[in-house]
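Encoded as structure tokens, the structure appears first; notes follow it.
Removed: one protein chain of the complex. Kept in place: all other protein chains.
Labels run A, B and C following the written order; every chain starts at residue 1.
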Amino acid sequence: MSAEAAADLGYSQAELMIAASARQLAGERNCFVGIGLPNIVCNLAQRTVAPDLQLVYESGVFGARPERLPLSIGDPTLVSGSTAVTSMFELFAFYLQAGLIDVAFLGAAQIDRFGNINTTVIGDYAKPKVRLPGSGGACEIAINARKVFVIMRQGQRSFVDTIHFRTSPGHSGDSEHDRNRGWWGSGPTSVVTDLGTYFFDEEAGEMTLATLHPGVTLDQVRENMGWEPRVAADLGETPSPSEEELRLIREELDPGGVYTR
Amino acid sequence: MSAEAAADLGYSQAELMIAASARQLAGERNCFVGIGLPNIVCNLAQRTVAPDLQLVYESGVFGARPERLPLSIGDPTLVSGSTAVTSMFELFAFYLQAGLIDVAFLGAAQIDRFGNINTTVIGDYAKPKVRLPGSGGACEIAINARKVFVIMRQGQRSFVDTIHFRTSPGHSGDSEHDRNRGWWGSGPTSVVTDLGTYFFDEEAGEMTLATLHPGVTLDQVRENMGWEPRVAADLGETPSPSEEELRLIREELDPGGVYTR
Amino acid sequence: MSTSKVATMHDAVADLVRDGDTVAVEGFTHLICFAAGHEIIRQRRRDLTLCRMTPDVIYDQMIGAGVARKLVFSWLGNPGVGSLHAIRRRVENADPEPLEVEEYSHFGMVCRYVAGASNLPFFPIRSYYESDIPKVNPKIVPMRSPYGDGTEVYVVPPLRPDVTIVHAQRADAGGNAQIWGLLGCQKEAAFAADRVIVVCEEIVDEAVVRADPNRTVIPGIVVDAVVEEPLACHPSFVQGYYDRDNAFYLRWDEIARDAGTLDAWLKEWVYDLSSHAEYVEKMGAAYWDALKPEPAMSGQVNYGRYA
Partner (left out) sequence: MSTSKVATMHDAVADLVRDGDTVAVEGFTHLICFAAGHEIIRQRRRDLTLCRMTPDVIYDQMIGAGVARKLVFSWLGNPGVGSLHAIRRRVENADPEPLEVEEYSHFGMVCRYVAGASNLPFFPIRSYYESDIPKVNPKIVPMRSPYGDGTEVYVVPPLRPDVTIVHAQRADAGGNAQIWGLLGCQKEAAFAADRVIVVCEEIVDEAVVRADPNRTVIPGIVVDAVVEEPLACHPSFVQGYYDRDNAFYLRWDEIARDAGTLDAWLKEWVYDLSSHAEYVEKMGAAYWDALKPEPAMSGQVNYGRYA
């Protein structure tokens, strides 16, 4: 789907991705928020389908109420007016590791069909072609959050058959094994891209196309990933953002269009 | 030494014990303070021989400046006006276990010649004759403070050949072993009683009588302990409290005479 | 947070504390919630495993009243006074029945809560070397550093109470609790528990909490009920609100020496009253006035508005 095509529909790709992700947060409580799109997703969900959603930031903020769009995960606007600010030790130990985080967002430079994520290197670790940021909190977030949502653009370089480094573990492909790993997390539960939305099949642990975005074809999806995708039997179309969702995004959440244009 | 005898000298037993202990704090910095006599000892030392002495309480207070005599280790007067208040986890982990505590005071229901301390039970653990308080922080204080001072009255029931339970480890009697234990502490370094003062011989690790209090005889000491004591070659007399020490104790530190009369 | 968790002490205890539970009423000398202990006595809970670093007078009262079968602790005494006689009668003489004990050192107890709060299967500490404590508590076990440096530590297991009860100076209706003064191990004990009751001197508007988020010690996310109960910590103290009632701690030594006297005290001050409010009224206003300190204000800091 080209940017122009999306514009024709009256909303941008980013707006569609945000709305689709936000709806998946219905009823959730404690959410580890990333910066950029995930931040807008969570704020939108709080105003629509998840009024009890608490925004938790790995920088140590619980119950943030940002008065402006935060530009980093540690923006001072996240602190002022929040419910609690704690050390990172306590945030990771008492909140995340203890299983209090219901949903977390992760980004990925590379993701495979099982939701294993690479944010460390492209190429060989000892002599990388591209040195990426590394784990940050991603490894323990993948392991300790009860659900993991991924939002990213997809393409041959990011949706790959074999990731170059497993920074954060996903599903193993063996559901019996996954159930007995003894962690809260079980690999990503949702992936939303610029082409469609995916869930993970419970038995196979494999990414499965659930909906195509308006105007996107299955062939386009296939062209933009490194393996032959599983497709849901009831493959549908991603609902467009509602008027109210678009209004909230444009007027309240990203009025400057930093992330959404 | 009877209470009357001490009164004849112009000061009480407690005052002598306080002054003798305080002088041993000369030049020390970070001191884990107990309640009662140790508290007065530390406050006296801060005003005399150890102006840089910081009072640290296991309740989580650093740099206390109590405006009144604290009646418990967690008195609110310890908090107001202190330098820092921290969680007990941090106090025990970052201050004590990290080796920042130079001197700590321990009490004892029973102590043996090597400075092993019992504050747990008299009699059999499973069916105790007297159930004592237990360790509290004493076990880790004995292990992690760089020096341990003991202040207690001595007698056949407290200075015993064999303690009934080793709550807090002292010296082992094998100096080679003690040097290689890998802890900051090496058993008590000083014992001050109502009869005299003791240090621990470095090689034997055994309590050694350093001074007799004015008017006390070596026989009195022997009668009030369960083993034949080592005596320093240069056994001396404990210096009496100075006028200034007595003034500070009586006018500033324990004007009500709660602990000192 | 939008949902109010405000409850009466009666309802909070009735709903959240069950016979046979492992219960921690924490607070190191400071913020010991006696009113919650009294409510547990009043509702005649039984077979509790009571956990506390310092079993203090509150557990002497609860154990004297027969609510517990087991005690997990690190220092057992009436601080600054002496013994806890009701507990001693049970431990030394099984009078009127035995009391199982499981003991640690202070840091061991704290680390058990930290492990419980962090979902860790064990927590390493540098204590217990050459002490007899591990000999009488097989849950304290030695472990060698995996880095080949020869260092040995001991480890303690996580403590996960069914219910933790803590007291705070103030909390909002969602349970976000702010505490100053001695912090003890309340945060760790609350995060470690399945269910949490926060009792406070004052329920305040959420805006008060949000004006100083670094002051929040326990977030509402782990709290099941918030009870506003002024003076609930008497004879313990609440920094800035009231002083420790040392006279009561001394008096308790007399009361608890005799089972009959203790029972009479429980009848008069717990069973015959329906709530802590009646206890407060029965003591009389002058009593409370005498425990109130002069103010000593913290000063303010500026968080800045970033809009």
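For the reader, a short list of remarks on this structure follows.
Everything below uses one rule, namely that contacts are C-beta pairs under 8 Å (C-beta built on N, C-alpha and C of every residue); 3 or more make two chains touch, one makes a residue touch a chain.
Since the model is a prediction, treat every value here as computed from it, not as a measurement.
In the whole complex the chain that is left out makes contact with A, B, C.
Of the listed positions B:65, B:181 or B:222, the one in contact with the omitted chain in the full complex is B:65. Per the touch definition above, the residue from A:42, A:55 or A:85 contacting the chain not shown is A:85. For the chain missing from the display, the contacting residue among A:83, A:110, A:144 or A:260 is A:144, taking the whole complex into account.
Checked against the hidden chain, the listed residues A:12, A:30, A:83 or A:97 yield one contact partner: A:97. Along subunit B, the points of touch with the absent chain fall at residues 29-30, 51-52, 54, 61-63, 65, 67-68, 75-77, 79-86, 90, 93-95, 97-100, 144.
Listed for subunit A, the residues touching the missing chain in the whole complex are 35-36, 58-61, 71-76, 79-81, 85-89, 92-93, 96-97, 120, 125, 127-140, 143-144, 165-169, 172, 181-183.
Contact residues of subunit C toward the unshown chain are 119-126, 139, 141, 143, 145-147, 149, 151, 153, 155, 157, 169, 178, 180-181, 183, 208, 211-212, 214-215, 239-241, 243, 293-307.
Just so we're on the same page, only the chains that are shown with their structure count from here on.
Taken as a graph of touching chains, this assembly is arranged as a line, each chain contacting the next along an open chain of partners.
As a whole-number value, the distance joining the C-alpha centres of subunit B and subunit C reads 29 Å.
Distance between subunit A and subunit C, defined via averaged C-alpha coordinates, is recorded as 40 Å.
The distance from the centre of subunit A to the centre of subunit B, with each centre set as the mean of the Cα atoms, comes to 59 Å. Within subunit C, contacts with two or more other chains are made by residues 114, 187-188.
Within subunit B, contacts with two or more other chains are made by no residue at all.
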